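Removed from the display is one protein chain of the complex; every other protein chain stays in position.
== chain A ==
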C-alpha cells in the first residue's frame, strides 16, 4: 500500500492485478484473441477507459514512467485525469514525451514517434468485437472466430466499395493479427494501422464494459483487410501541419473563428512540440 494515498499500488488489489495479468499472458500467447476477464468497477465512468486503466494498473511498476494520450493529446481532461490517477495511486513518474515513457495509455491514436522494445502501449477499447455489427449473437461470433470464418467482414468491405467506390471506413479498420484472428484495432484512424504491424513495443487492449483483453505481441504481423484490386491505403489530407509544417503526421482539423476559419495541426501534440523545438534549434544553429 502506498503510504500517502491509502490505496493499494495503482489502486487495484493484488489479487485483481494477478487475475488481469493471467488474462494478459493468455492474450499475448494467442495474438488478437479476445480473452474474457472479470472487469472491476473503477472510480471513473465507462467510456473513460476503465479497460485500459485496469490493464495499465496490472502492468505498471514503481519504476515506470507513464504517458497518457487522448486523441493524440496529453492535455485533454480524460488524459490528465488518468495521468493524475496513477501519479496519485502508484506514485509513478509521468511524462508527455513519447520516448521517455515506458507505459503509454492511449485512446484513439498511436504516437507518431516510433515505439521501442522497452515500451508497452495500452489501448482503451469501447467495442472489442469487430463482428459485433454484423453478427449480434455472441455464441455465433465466437464460432466465427474459432473457425476463422471471416467472409462476412469481407462482405462489409465489398458493400463499401459497391456503394461508395472505395472502402470508406476511416476508424476502427479491421485487421488480421498474425495471420489468424480478426481484430479491432480500437477506434484509431486507419492512418495508424500500418504502425500496428511489426511494432517493437507490446500492444495491449482493454475493454472494461465488455470485459475483454487482447494483445499484439512485439514484432507481430498485422494485416489490414482489403481486396487485391482495392488494396488497403492510408489517405493524408494533403495539408502540412499549420504549426510545425509536418506533411506526414495525422492531422486534426481545428475551427479557429466564427467565420468558419480552420487550420490543420498535428493530432499528436508531443510530436508537434518536438518538431517545433527541432525547428527552433535548427534556426538557432
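Methods note: contacts are C-beta pairs under 8 Å (C-beta built on N, C-alpha and C of every residue); 3 or more make two chains touch, one makes a residue touch a chain; residues count from 1.
What we mean here is this: contacts and distances are computed from a predicted model.
Asker: Choose one: "SoxAX cytochrome complex subunit A", "Amino acid ABC transporter membrane protein 1 (PAAT family)", "Phosphonate C-P lyase system protein PhnK" or "ATP-binding cassette domain-containing protein". The correct choice is the protein name in UniProt for the chain not shown.
Answerer: Matching "SoxAX cytochrome complex subunit A", "Amino acid ABC transporter membrane protein 1 (PAAT family)", "Phosphonate C-P lyase system protein PhnK" or "ATP-binding cassette domain-containing protein" to the record, the invisible chain is "Phosphonate C-P lyase system protein PhnK".
Asker: Which is it among A:41, A:228 or A:282 that touches the chain not included here?
Answerer: A:228
Asker: Thinking of the whole complex, not just what is shown, which of A:155, A:233 or A:280 touches the missing chain?
Answerer: Touching the chain that is not displayed is residue A:155.
Asker: Considering the whole complex, not just the chains shown, which residues of chain A touch the missing one?
Answerer: 143, 147-149, 151-152, 154-155, 158-159, 161-163, 226-230
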